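Single-structure report; data block below.
Every protein chain except one is present and positioned as in the full complex.
Then we have subunit A:
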Amino acid sequence: MDSSLLQVWHAASGSPFVPTVGKDSQFLVGFVLVVLGFLLTGTFALNRTIINLPVLGIPASLALAIGVVYMFCGVGVYKKERAESRRTTTPISPPLFRAVASSTRPLYQLLKSISFTNKLHVEITESGLRFAADHARVMQGVAHWNKNLFTSYTTNFPSPPPARDGSNSDSDDADEESPTPTFQISLPAFLETLQIFGAADAAARQAKADVDPYRSNLRNYRPDAFSHQTLGMSGTCSLSYEEEGGHFSIVLEEAGVKTTCNLTTYLPEAPEDIPFDIEDLSFKIITQARWLLDALAEIAPTSPEKLTIVASRKEPYLRLTSAGGSLGSSSVDFAKGRDLLETFSVKERWIQTFKFDVIKSATEAMRIASKVSLRGDRQGVLSMQFMVEVEGTGLSFLDFRFVPYAEHEDDDDEDENDERGEGGGDRDENGMFD
């Protein structure tokens, strides 16, 4: 169906047409009028005078004309009306959320960077979509799809029905009083679906590369002047969430194919964030995400188990040390702090140890981001915030939070210089993450 027609349909649902004569009585009224018309015509034919013309003749013709119309309505449209009325008994409410994008690439990239779990926690807000992934409660990644990534973005949240929604989304959004739809979906399925968009185009390009060996050698990766993207026939990707508990559906339309994917939604299970005390920061460092990626790439080959992060006021300012690998350990210093670190403020020496694999799950984010802000609070929670520049639509942010290994021996203070970086300045609050 044409989408504009559909919109007219939805718009019209607010003001339904009510006939002056009810649908059920139309047949009766029409029949009576027609019979009356015939009777009057007969009487008029028997006694045709000038006086009888307005008294009998004109009412007769009127009664016939109107009666016939009502007969049509009553008989001909009767069946259809039945079906129609059945359909309109369930009121068409606008979907809770609907968004249309012309490209899924930035969406995919942002989501890919938090693809370390199977289940994705989705929250729909007025300003965009918030995706949270959680790994064993020690790591959390949050990606935002800002509404300006979409060409159209509409939400239709039911105004304030707190009694009904209170039971569903219990304590997840404590900071907001108006409930926003939250649910969980399968992350790998979502990512694969987004990749269907453009798959046909890529296949066509591959086919062309087969034919033309010159292209396959040199410019396979370059944008093609004849791809659908460039020709402006790129198609659309629309996301919608009809009603609470319903499917999260993705409709991809492209090059003659229409793909509809309904993802089963699950009830959110562990929605609360890892507590990170932004008021009580121990350090804050902003640097290029690329350098952090390089540092991790340097450490990764020894396949370590743990990664210790040290932030200190003196050299080596920021140090990443691996431990527990079978091939020994290595460490990377960001010693030339002035060149490498954009912002550097350390309130106190901060040493924490994390599981290396957990930190490594953030490498995809480091790859696509331009800058990263590393922050640690006094409890030892590490926050990495990545700034991703999305072409044409401004900035997006990815948030990661990591919970460190709990330290049991609590002997050192942050001022003491401990070159091994063990047992740093953390407090007993760490026990809460056991």
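Methods note: a residue touches a chain if its C-beta (ideal position, glycine included) is under 8 Å from a C-beta of that chain, and two chains touch if they have at least 3 such contacts; residues count from 1.
By definition in this document, contacts and distances are computed from a predicted model.
Unshown chain, UniProt name, "Checkpoint protein", "DNA replication complex GINS protein SLD5", "Ribosomal RNA-processing protein 42" or "Electron transfer flavoprotein subunit beta"?
UniProt lists the chain left out of the view as "Checkpoint protein".
Looking at A:28, A:202, A:297 or A:335, which residue reaches the missing chain?
Per the contact definition at the top, the residue touching the missing chain is A:202.
Decide which residue listed in A:71, A:100, A:138 or A:261 touches the omitted chain of the complex.
Here the residue in touch with the unshown chain is A:261.
Using the document's definition of touch, tell me which of A:185, A:307, A:359 or A:398 contacts the absent chain.
A:185
List the subunit A residues touching the unshown chain?
118, 185-186, 188-189, 192-193, 195-196, 199-200, 202-204, 206-207, 210, 247, 255-264
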